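Every protein chain of the complex appears in place save one, which is left out.
Moving on, here comes chain A:
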Amino acid sequence: MTLEIIGISVLWLFLFLYVIVASIDFGAGFFNAYSSFVGKQHILTGVIQRYLSPVWEVTNVFFVFFFVGVIGFFPQTAFYYGTTLLVPASIALILLAIRGSYYAFATYGAKINHRGYIYMYGLSGLLLPAALSPVLAMSEGGFIQLDNGQPYLDYWALFSSPLMWSIVVLSLTAVLYISAVFLTWYSSKAGDAKATDLMRKYALVWAAPAMVTAAGIIYELRGHNPEHYTRILDLWWVFAVSFLLFAGTVYLIWKKRHYGWAFILLVGQFFTAFFAYGASHYPYLLYPYLTIYDSFTNEAMAIALIIAFIAGLFLLLPSLYLLFRLFLFDKDYVEGKSDYHA
């Protein structure tokens, strides 16, 4: 395995982790707002806040980790993506800022329970994946052009492309699906039958759309980037495994059994699909300008980064374990028997 592959695998893993934890976060905001809209807020809010409050900051770090890591391992990406992403990334940043600070203001601070805020928080959670996902479309090529050696983004081509919109729709449905499955499990652990029931319904509602759009994207790629499409077909069996895991999750949720396993299968489903997609994208970071080889940093820095990464994990993994022990797997806390907030 070359240093380039190690680098991109590490980053892809962190992006994956961000996708999972952020989906739970974004989706929870949306479900909270939706249930408030239909008058069922009392069912969900407690469960959602108990999960989100201690971890929302950690969620954010996964994102920072990813983009700092990309620049570190592949400094050339700054040149192409930095220039072209100014507008979409700035919008995502502003949404992220409003969302994060509002959450802290409302839950730690003033305990505002104004409906307007709840809707804004829920809506921003849906806008964020929509604002972040065009990057995946851009990496397929055809949207970034070079002018006098300077890259610029062809907005018209991007916004008129069915591929980009399919990716946006997929990100939305996936967010809602992942979040619903997780919250079904979490609320069943909390012994909250009503919340479990509600989340279970949402999970079943969003399962099919997520699958359909994912298949749609593969179809879009056939016309847009045939090279990528062929590589996806070569990896068909990984996607097949992913589909089986998906079927397993839906089955368990349908049968109201083993919600913990259902969530684990879901993580497996996205893990396989995410890595198969990433592997089929290889070796391009930005088709056709940038591969992981010609954008890679120098060897000394790559080794230093990998050492720092391993050392960092020794610090991180036990801390994350402790966090989960205290808030995800602690019965009293999850059931909300005591409020230990400072």
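Please note the rule applied: a contact is a pair of C-beta atoms (placed from the backbone, for glycine too) under 8 Å apart; a residue touches a chain by one contact, two chains touch by 3 or more; residues count from 1.
Heads up, the rule we're going with is that contacts and distances are computed from a predicted model.
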**Item:** Name under which UniProt lists the unshown chain, selected from "Protocatechuate 3,4-dioxygenase", "Cytochrome ubiquinol oxidase subunit I", "Na(+)/H(+) antiporter subunit E" or "Electron transfer flavoprotein subunit beta"
**Value:** "Cytochrome ubiquinol oxidase subunit I"
**Item:** Absent-chain contact - pick from A:I5, A:V87, A:A193 or A:L244
**Value:** A:V87
**Candidate in contact with the missing chain, chosen from A:Y18, A:F31 or A:F65** = A:F65
**Request:** With the missing chain put back, which residues of chain A would touch it? List them for me.
**Result:** 53-55, 57-58, 60-61, 63-65, 67-69, 71-73, 75-76, 78-87, 89-91, 93-94, 96-98, 100-105, 108-110, 150, 152, 297-298, 300-301, 304-305, 308-309, 312, 315-316, 319-320, 322-323, 326-327, 333, 338, 340-342
